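Only a single protein chain was left out; the remaining protein chains are all shown in position.
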Amino acid sequence: MRRIVRFWIEDRRPTGLAPGKIALGLWMTAVLLAAFLLDARRLGTLGQGARIIFFHIPVAWVTVLAFILSSIHSILYLAKRSRTNDRRAVSAAGLGVVFCLLATLSGSIFARITWGAFWNWDPRETTIFFLLLFYAAYFALRVAVADEEARATLSAAYNVLGLVVVPFLVFVAPRLSALAGLHPEPILNVQGRLDMDPAALGVFLAALVGFTGLFFWAYDLNNRAMDVEERLFEQEVEHGG
Amino acid sequence: MRTVRLWCAAAWAICAKDLRTEFRTRYALSAIGLFAVTTLTVISFSLGPLGLERDLLGALLWVVLFFSAMAGLSRTFVHEEEAHTAPALRLAASPGAVYMGKFLFNLLLLLALEAVVLPLFVVLMGLEVGHPGAFFLALALGDLGLSGVTTVVAAMVAQAGARSALFTVLSFPLLLPLLVSSIEGTRLALEGKDIGTVWPSLQVLLAYAVAMITAALLLFPLIWASPTRSR
Partner (left out) sequence: MDRLELQGLSKRYGRLRVFQGLTAEVRSGQVLVVAGPNGSGKSTLLRIIAGLTHPTAGQVCLFRDGRLLSPEERRRQTGLVAVDVALYGELTAWENLSFFARVRGLGLSPEEGEALLAGVGLAGRGDDLVQNYSSGMRQRLKYACALLHRPGLLLLDEPGANLDEAGRAIVEAIIARQRQNGLVVLATNDPREVAFGDVVLHLGARP
């Protein structure tokens, strides 16, 4: 424990980040308050239930961001064989799972509120479900491989295969729904975004920025923790043999 | 060009070797065949009398094919690792040839499976094919993608523990687009729609097969060369 604390202290990061975290905290508090206090009439026909948009969409966006980040690090790992890239890929994927679960749950609640059913296989639901399955498979693979280098290589390769599959999935997802897409177009399509009440739009964009910030903060923390673990491990090995 | 010919010859040698072994032991074929027949039998006496629509038959066909594939297509790599013959193969053959050889073998297994399953579908489930040309084309393109993906995933799984479960878990997300398009294409072909209607699905299947096989060929050398402890 003492060694871990010593490493944290020695971990020389610019202290400029601390104000950033405080700012992030304040920002998200403001976003949460606004999301719940904003006049429901500004949210269009969906009323109170539409508040979930401020959480569901940013969280879904972060999931996609995490997936892209993880894939980039996987590609870098395959090119450079640097263990750092492997750690980053796992880190992003892990956070991606968390946000994906949140996106699925919030989306499901939203679907129940607006259309009465928890799950309808509409294109976006299908895509988020795919991501959940894919991440689960990714971690299942990592757990099943004992050798470090093999684990890193195989999971990176799987990640890249997933990346190649995604365009096909996005293209094919609409065909999966028996019914027409159930996502409420008036608010969520491109034109629709302009239809959103300005105040609501403001809260929405603020939430988007806030959740993205939240992701990068968690990602950075996770990375630093994993880096420290790695350094501890290296030291142990050097002294152990 | 000589290198390409040599590479093809090597791939074919690997496929032929697997075929010969399969012929003598019939492990994969039994696994796949028994699974398919059992599933079909269960489906038939639980749903048969209801006179299923073609929609459902198309989907059922791919369900049977998918799960049968999961039962048997990982064998080609898993057996090499379990029998400790993989290192000799790694040393003797180029990775590309290994992938193509195993891909061909899995493809042939799928075709053999369909040769058994399709007649059974006709007999037990009353399958009627409206547009045979489109139907077989959809099946063939679907098989290419299915074999392409399962072969590379099998190579990964062979280096891990918990193999059969892991094989399905890893394959399914990657195969989702393929299954959706195959089911749709097959359904349309069964209904007897003309090629023009079926064509969009076939296009997706073709693009998918090309993209995934290319990605697999690029990734395979890294996967195949992954070190595993001999113990």
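As written, the chain order gives the labels A and B, with residue 1 at the start of each chain.
As a convention for this text, contacts are C-beta pairs under 8 Å (C-beta built on N, C-alpha and C of every residue); 3 or more make two chains touch, one makes a residue touch a chain.
Since the structure is predicted, the reported quantities are computational estimates derived from the model, not experimental observations.
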Point to revise | Of B:Thr21, B:Thr39 or B:Ser164, the one touching the omitted chain in the full complex | key: B:Thr21
Study note, to complete from the structure: From B:Leu34, B:Leu56 or B:Ala92, the answer for touching the chain not displayed is B:Ala92
Practice item. Over the whole complex, note the residues of chain B touching the chain we left out. Key: 6, 9-10, 13-14, 17, 20-21, 24-25, 83-85, 87-94, 97, 227, 229-230
**Study point:** Contact footprint on chain A, counting only the chain that is left out
**Key:** 147-149, 233, 236-237, 240-241
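Convention: only the chains that are shown with their structure count from here on.
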Review point. Just how far, in Å, is the C-alpha centre of chain B from the one of chain A?
Key: 33
Revision key, fill the gap. As the complex stands, chain B meets chain A at residues 149, 152, 156, 159-162, 166, 169-170, 172-174, 176-178, 180-181, 184, 204, 207-208, 211-212, 215-216, 219, 222-223, 226-229
Check your understanding: Taking the complex as given, what residues does chain A use to touch chain B?
Key -> 78, 130, 133-134, 136-137, 140-141, 144-147, 149-150, 153-154, 157-158, 160-162, 164-165, 168-169, 171-173, 175-176
